[in-house]
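Missing here is one protein chain; the remaining ones are kept as they sit in the complex.
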Amino acid sequence: MSSTFGTLFRVTTFGESHCRGVGAVIDGCPSNMPLTEADIQPQLDRRRPGQSRLSTDRSEADTVTILSGVENGRTLGTPVALLVANKDQRPGDYTAMRDIPRPSHADFTYQEKYGIRAASGGGRSSARETIGRVAAGAVAEKYLRETFGVEIVAWVSGVGTITAPWPDMDTIGRDQVDNNPVRCPDVSIAAEMIGRVEQARADKDSVGGIVSCVCRHLPVGLGEPVFDKLEARLAQAMLSIPATKGFEVGSGFAGARMSGSAHNDPFVKKGSGLGTVTNHSGGIQGGISNGEPLFFRVAFKPPATIGIPQKTVDFSGNDVVLEAGGRHDPCVVPRAVPIVETMAAQVLADLALCQKRLAGHRSGGSR
Amino acid sequence: MSSTFGTLFRVTTFGESHCRGVGAVIDGCPSNMPLTEADIQPQLDRRRPGQSRLSTDRSEADTVTILSGVENGRTLGTPVALLVANKDQRPGDYTAMRDIPRPSHADFTYQEKYGIRAASGGGRSSARETIGRVAAGAVAEKYLRETFGVEIVAWVSGVGTITAPWPDMDTIGRDQVDNNPVRCPDVSIAAEMIGRVEQARADKDSVGGIVSCVCRHLPVGLGEPVFDKLEARLAQAMLSIPATKGFEVGSGFAGARMSGSAHNDPFVKKGSGLGTVTNHSGGIQGGISNGEPLFFRVAFKPPATIGIPQKTVDFSGNDVVLEAGGRHDPCVVPRAVPIVETMAAQVLADLALCQKRLAGHRSGGSR
Amino acid sequence: MSSTFGTLFRVTTFGESHCRGVGAVIDGCPSNMPLTEADIQPQLDRRRPGQSRLSTDRSEADTVTILSGVENGRTLGTPVALLVANKDQRPGDYTAMRDIPRPSHADFTYQEKYGIRAASGGGRSSARETIGRVAAGAVAEKYLRETFGVEIVAWVSGVGTITAPWPDMDTIGRDQVDNNPVRCPDVSIAAEMIGRVEQARADKDSVGGIVSCVCRHLPVGLGEPVFDKLEARLAQAMLSIPATKGFEVGSGFAGARMSGSAHNDPFVKKGSGLGTVTNHSGGIQGGISNGEPLFFRVAFKPPATIGIPQKTVDFSGNDVVLEAGGRHDPCVVPRAVPIVETMAAQVLADLALCQKRLAGHRSGGSR
Partner (left out) sequence: MSSTFGTLFRVTTFGESHCRGVGAVIDGCPSNMPLTEADIQPQLDRRRPGQSRLSTDRSEADTVTILSGVENGRTLGTPVALLVANKDQRPGDYTAMRDIPRPSHADFTYQEKYGIRAASGGGRSSARETIGRVAAGAVAEKYLRETFGVEIVAWVSGVGTITAPWPDMDTIGRDQVDNNPVRCPDVSIAAEMIGRVEQARADKDSVGGIVSCVCRHLPVGLGEPVFDKLEARLAQAMLSIPATKGFEVGSGFAGARMSGSAHNDPFVKKGSGLGTVTNHSGGIQGGISNGEPLFFRVAFKPPATIGIPQKTVDFSGNDVVLEAGGRHDPCVVPRAVPIVETMAAQVLADLALCQKRLAGHRSGGSR
């Protein structure tokens, strides 16, 4: 515990690197919704390693199977169980590292917490854990898209010290993002980023980065003050993704440097309702969506697995030099793009279902 | 909903600006713990406005009463209910704003979500909501301090564009923090910050800021992968505080700019166990505390209430100019210090109790 | 923990016999609902001891105050906190029993579980704990009544070996129930029951009983398979009331003796939809309400506090004879009537709000 996320759209994930499979159970998926594996597979494919020279070439098909909850292509309202088989189920080739907790990995803390850890080291802290999240979140995305027209688009906005400017947040789409292997929609900056990743690979080193995300066409009213405010649930969701170190929404840390007169978003008439002139709030006020685009950024540290020899100690405290073999991603942010999108979708779908409980509240209040 | 936070140390808060009172119920407070109001009042006093010329002078004693769960100065293991009476219970003096959603406040979103909102505007999104959090978190702090020797210290590390360097995280204490009204332990930078706040007040404007926090002497093993990882729960807790826009732990957003070889924290023998040479991880690896100091930063936007006239529209979309009367905090970060500390304490106490379920796991695992 | 009940209509209760007060926080109460103390007080009055010669004459006004969540007589959608002060806050007069765990009371188990217990013995296991439930449930009743026209009526159907036949479940109302102090709508059997209670009092003994309950005009669709089926949540709610030993719904234990051909409820056209000819199901099929009246019965053991001397042992195992002083209810079922009703209301309000998430599910399914 806790591998369950959400109140009404409740996702439970399971699985680690070398067991039989990884996946998720969605409890509370709306009924009577068309759903097949084809709705889920694309985001799994975008998450999959080996899509380009930029990521590890460990080839895994990661094909999802819907085990339950769907009949004749429609959801029954019952739990939707999703399974992706692990190709490599032998946890055997990690024995060399049995006695050495790898620096900035979870070996040490899992061993201390549970009194045991997966022989593969990665176990539940490995990137394969995210498959269940992505599969379940793809279902959430479909619900949001078909019910409200919600669009969720994430992209790489930073690799190491290279930073991309904000794109046009009203129009940025996944096509532009997937235009290049680093998933940065700014083509020339993408080229720089690719160079930076290649250099990290050549150096047997790794590099961190930033994923930015925008969610458009959200209904007004999502978010449950005070502890399940929209930004609070998003923050939890994002910081639960492996390797994340920070989250900011709207103006974020830059907003802390501003004055109120510059930061406030005045209201203005938009269509039949109200909108705001500026959007430093990032689409959230008082923890509740206000109808403007929601946008946020997530910081990812550089991957801990590097080929450069590292001086550290083993579990007994003896000095050792650790040299990682095998091939590993020098930069995870391109693959993190669908993870960020699908985790955002889980939060939004859950809060959208929660908000339905207030539908039809009597009018005539004190407004 | 949801006004409940936590799994085993479960805090439910209640109350808004002008009702009879605000407070919290702690369900799951450990039994047989010495507890009186005197353990709780100090953090409420630090949170209270009117402590200095830097904050609003609306004077409220905010005296806490323990309603239940304690007998003869010891907790019974039953719910501990805490109440702070509201002095001003007349929601009458806000009628001028009934038709105007204040920019970057929660008036618009609350009205849309609930079909009603507190006449005072602030209601549940007001700063008074945080009283229940602080009171309950003060109990969590006591549990952590007496059980593990945990020390939690937050301070103001940024006001507008003025930033303080990291203090010595092994020694920084609340005495140093409370040395000056802006709660920045660096005395000369504190003076600059005070000037910046005074200027905002003179301008009838406001200014944002940063609160940093360190938690020392945590036991190893706190955090519940994958969705209740330590940093995920902290992120939720912090982003649920009013006016927050960002959270980062350890290296944070700066970590995203680094290479793995620079970011990794090699292990080293410390006492009878292992520690790390550096601490870019911020005391967390794989979502679980590793025994090193936990530190994080929280971004607060500038307060939305400003005296400067603002062009906006009313609920019907008509142009209006809004001018806030009364006195308001031009900068909330000094008062946010105990809120950040007590929310961190809630997270840590909850995860510490969760971890007790694994006590005595059989050894002899695959380590 | 756990003193919180419900998913979307979430009630947290607090308080024990001799602390400052008892009460509840309702998180998730629908917004914009008219609500004052006058909606809550009647059920508290029905629950109160000292209403007649049949129950203990310890006089307590039990006046409820709404602390938060309501403004100008309407709910804000924020937590509704309810408080009833304890008149007698001195836990001093129970010292004689400090060393003796009273037979069939909770003294022994509380002491073992928590390492401490309320000096008064009763503490959180006392009947005063139910005040918070009743107050919160009265709000749930109002929501159900005004939204769906739901009617919930409980009555005493058994005292000792005296049993009343089922009344007309379509018409039985609280007026008939409150016609006599034992709250049995069958007047002549009520007289017998009263005699039985008087006899128990004269004998310094106590007697158990049965409370039956019917809920009419439920919407179809309430209940969340598989673990939050309507009957499962009702069973939990009822067995969480002090002194309960059994729950049965519809045909109950008698249904276990029947054949399927006799037990099955054939469908029939009713109005614009379907109903059933018989109702052995008790208004629930597959864990979901079917629109027929829901009815169930709850068994209460005889109160453990009796004046007759009891041979038992103290905490150290020494033989003692225990003789309870003071006056105590010889039979709790009349006062349990509003507790059963309000707990049922909590379950139904919660499930009704949960069901709203499915509103508007697309038609055209496989029916």
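In order of appearance the chains are A, B and C, and numbering begins at 1 in each one.
The rule is simple: contacts are C-beta pairs under 8 Å (C-beta built on N, C-alpha and C of every residue); 3 or more make two chains touch, one makes a residue touch a chain.
It should be emphasised that the depicted structure is a prediction, and the values quoted were computed from it without experimental measurement.
Among C:P103, C:P181 or C:P293, only C:P103 touches the chain that is left out of the view. Per the touch definition above, the residue from C:Q43, C:S206 or C:T342 contacting the chain not shown is C:S206.
In the full complex, chain C touches the hidden chain at residues 1-5, 7, 13, 98-99, 101, 103-106, 108-119, 124-125, 129, 158, 160-161, 200, 203, 205-210, 220-221, 223-229, 231-240, 242, 244-253, 255-261, 263-269, 274, 276, 280-282, 284-290, 299-306, 308, 310-313, 315, 317, 330, 354-355, 358, 361-363, 365-367. Touching the omitted chain from chain A are residues 1-4, 8, 10, 12-16, 18-23, 25, 27-28, 31-32, 65-72, 74-81, 83, 91, 110, 113-119, 123-124.
In the full complex, chain B makes contact with the omitted chain through residues 7-8, 28, 30-33, 71-72, 74, 77-78, 225, 353-354, 356-359, 361-366.
In this text, only the chains that are shown with their structure count from here on.
With centres taken as mean C-alpha coordinates, the chain found closest to the middle of all protein C-alpha atoms is B.
For the self-contact between chain A and chain C, the two sides draw on mostly identical residue numbers; the shared fraction is above half.
Here the spacing of chain B and chain C, counted between their Cα centres, is 38 Å.
In whole angstrom, the spacing between the mean C-alpha positions of chain A and chain B is 25.
Work out the mean CA point of chain A and of chain C, and you get 45 Å between them. Across the assembly, chain A contributes residues 7, 225, 354, 358, 361-363, 365-366 that each touch 2 or more other chains.
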